[in-house]
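A quick write-up on the structure given underneath.
Removed from the display is one protein chain of the complex; every other protein chain stays in position.
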Amino acid sequence: MLLSGFFGIPYEFRWNVLWEAPHYTWIIDGLWMTLRISAISWIFAVLLGIIFGALRTVPFRPLRALATAYVEFFRNVPLLVWLFFWYFGAPEVLPEPIRQWFIHHGMEFWSAVAGISVYHGARMSEVIRAGIQSIPKTQLEAGLSSGLSVSQTYRLIVIPIALRLIVPPVTNESLNLLKNSSLAMTIGVGELTFATRQIETYTAKAFEAFTAGTLIYLALCLSIAYIMNRVERKFAIPGLIARAERAEH
Amino acid sequence: MKRFGIFLMVAVLILGLAGISAAEPTLEKIKNTGVFTVGSRSGSPPFGYINKQNEWVGFSIDLARLVHKNIEKKLGQSVKFELKESTPATRIPLLSSMAVDLIAGTMTDTRARRESVDFSLTFFVTGAQFMVKKGSPIRGVKDIAGKRIGAQQGSTNEREVRARYPQATLVVFPDQPAAFTAMAQGKVDAYTNDGIQLWGLKMKASNPDDWEIVGEWYTYEPYGFAMRKNDSDFRQVVNVALMEAIEGGEYFKLYDKWFGLKGEVPYPLSPEAKRFLEMQVIPK
Partner (left out) sequence: MNFDFGIIISNAKFVLLQGLLGIGIFAGGTLRLAIPAILGGFCLGVILGLARLARRPWIHYPAAVYIEFIRGIPLVMVIFWFWFLVPVFLRRPVPEYWVALTAFVCFEGAYIGEIVRAGIQSVARGQVDAATATGLGYLQMMWSVILPQAIRNMIPSLVTQFIVLFKDTSLASIIGMMDLTKAAQTVTARELRPFEMYIFIAVVYWIFTYSMSRFSQWLEIRMSPEKAAS
């Protein structure tokens, strides 16, 4: 090709390392681990996000302050530092029997889940708070004045709108969570990035190994984004100005 | 359409780099750039580590400086000496991507690795062992079944345990500090690495008596400097530097500095190892 004359590197391409056993099993195991960490952390993160996001909007000051403290404390420190903290730092203050139980039941995995859930929980809560606060008050008022009860108004009007408003930023945050699961490799979790690194150290074929990992992440993120985009469009309410930024193609 | 575009871009990149021609010989590269870059460890005392004064020092680094002197002599010009961090997982890519010219750390010379890189003479001999907390029931490789064993990603020890002792639970970390901390905290029952590196860790720990190095060598680990393949001129320069150091006594002085009784990590040179090193020095 045009470019090939330019590069003089002593590198032999051997794409078969990717489907030699046991390399491809490592990729599959790594992918499965990535999905597991991401899914479990996502559930916790969304729960934390809903709780603290809602708490930040209640009229009761101490609860608001508590929620704000949680958010500002956890999201202003890099996730990598949190992972080290949750794996090397935090378990040392656990009572010994519990600590031993964790050690024998995948402490690496659970430290990673803890770190990712709490960090992304803080980020989710911001997104959810913004969503709750951007629901036009008028909708609530209109519902009430039409004779609906408070719970009916919430159920039939406010919540459906809220859900549609927060889907794009929540999808964005969820994809960030998926991508951040790659950091778990630094505390010994065998997820996808770890697996590509592993192939590379056994075969010295870095290019092939990284390409495999990159394509898999791309496939995951692009398909999730595409699906959520379709979902969003299908359920969109005409005339409701929802999103901050959109990638339209 | 967009997704197709992404794959197209990746394909172009791949094909673009697929053109391989002969690489620039290392000596020429050093001559042209004026820099000799060495990859070494930063957490493996006493081969390459950061000491209490936060300086990057070590036995392998000192030997690499001898090579550096020989390069300057050979090229007849002064050359800058640069250190870059390398770990078991990164050292071969660093070499093949020309980021470093020589790996001077704790790299074991193996037949499989010689498919990708060339090695210098052996400059140190050791074997894999285990580091455990004092009083641990693990005393050797036969005790590790069902236990959690920590290792570094990319090391020969990791590969050995994975291949030959699958009954042990292997926990793999990206680097030595993480693995050692995990062992210190009991998250793994033992940490496996080459015996000498474990000794280095033990001596540098705040309480050396808390740790024990156990087990017969379950692998044979001859350390060599690694360099790019098919570069005999450079390899000659490196090997001659090592030979002259062994012949002239410089090597043993450095050995004593780092591994002598008053050294950083006492590890006496056995007579067989000494003889082996001396016999590598071929006649002028």
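Per-chain residue numbering starts at 1, and chain names A and B are given in the order in which the chains are listed.
Everything that follows uses one rule, which is that a residue touches a chain if its C-beta (ideal position, glycine included) is under 8 Å from a C-beta of that chain, and two chains touch if they have at least 3 such contacts.
All values reported here derive from a predicted model rather than from experimental measurement.
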{"item": "Residue, one of B:Val100, B:Val214 or B:Val281, that touches the chain absent here", "value": "B:Val100"}
{"item": "In chain A, positions touching the absent partner", "value": "7-9, 11, 72-73, 76-82, 84-85, 88-90, 92-93, 133, 179-183, 185-186, 193, 197, 206-207, 210, 213-214, 217-218, 221-222, 225, 244-245, 247, 249"}
{"item": "Missing-partner contacts on chain B, residue numbers", "value": "1-2, 5-6, 8-9, 17, 24, 29, 33, 35, 37, 42-43, 50, 52, 54-56, 82, 84-85, 87, 90, 93-94, 97-101, 174, 176-178, 180-181, 184, 204-206"}
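Criterion: only the chains that are shown with their structure count from here on.
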{"item": "Approximate Å spacing (C-alpha centroids) for the pair chain A, chain B", "value": "37"}
{"item": "Chain B - residues contacting chain A, complex", "value": "1-3, 6, 10, 12, 14-24, 88-89, 92-93, 96-98, 116, 148, 150, 153-154, 159, 171-174, 178, 181-182, 185-187, 228-230"}
{"item": "Touching residues on chain A, where the partner in the complex is chain B", "value": "1-13, 87-88, 91-92, 99-100, 103-104, 107-108, 185-188, 190, 194, 197-198, 200-202, 204, 206-207, 211, 214-215, 218, 222, 249"}
